[in-house]
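Got a structure for you, questions after.
Only one protein chain is missing from this complex, and each of the others stays in its spot.
Take a look at chain A:
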């Protein structure tokens, strides 16, 4: 049985809070670059960028990162390449990068993402914003901005739906069977 733990309204509020926290932590947004991890992290990164634009009237560049080929737990180790990051017009050297993903789990995606970013340049800092932190880390990685902490069992899955691809906003806890459907 899928159990909704974050509804559309709560997701909006979480992204709003994360946006304010990003401004707070980085003392302004002039040097900021957002990088969304495909697929849903990209949409979340765009939503944060929209909020920053509303507040500060500044356009923050949003990059899109595809790490699926570079995950060490998915396939044999393929060297991470900077080609994994697309749509990014600005250089990232000396920028404050905020990596945006939907779910933080083992931390392996984020490690791969950091490799890809480092390959592209040398940012001033990398922060991590996630909508959901579900625990069970396998690497020493933690998020700087968390929408919601949802403690889960290993055999549970978190399903994040976003309006842009799933026609609705929600976060659900689902069983392993449901997750593969």
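We adopt the following convention: a contact is a pair of C-beta atoms (placed from the backbone, for glycine too) under 8 Å apart; a residue touches a chain by one contact, two chains touch by 3 or more; residues count from 1.
One rule holds in what follows: contacts and distances are computed from a predicted model.
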| request: From the list "cytochrome-c oxidase", "TRAP transporter large permease protein", "Iron-sulfur cluster assembly scaffold protein IscU" or "Carbamoyl phosphate synthase small chain", give the UniProt name belonging to the chain omitted from this structure. | output: "Carbamoyl phosphate synthase small chain"
| said: Can you tell me which of A:12, A:106 or A:175 touches the chain that was removed from the display? | reply: A:12
| query | Which residues does chain A use to touch the chain missing from this display? | reply | 9, 12-13, 16-17, 19-21, 23-24, 27-28, 51, 54-56, 146
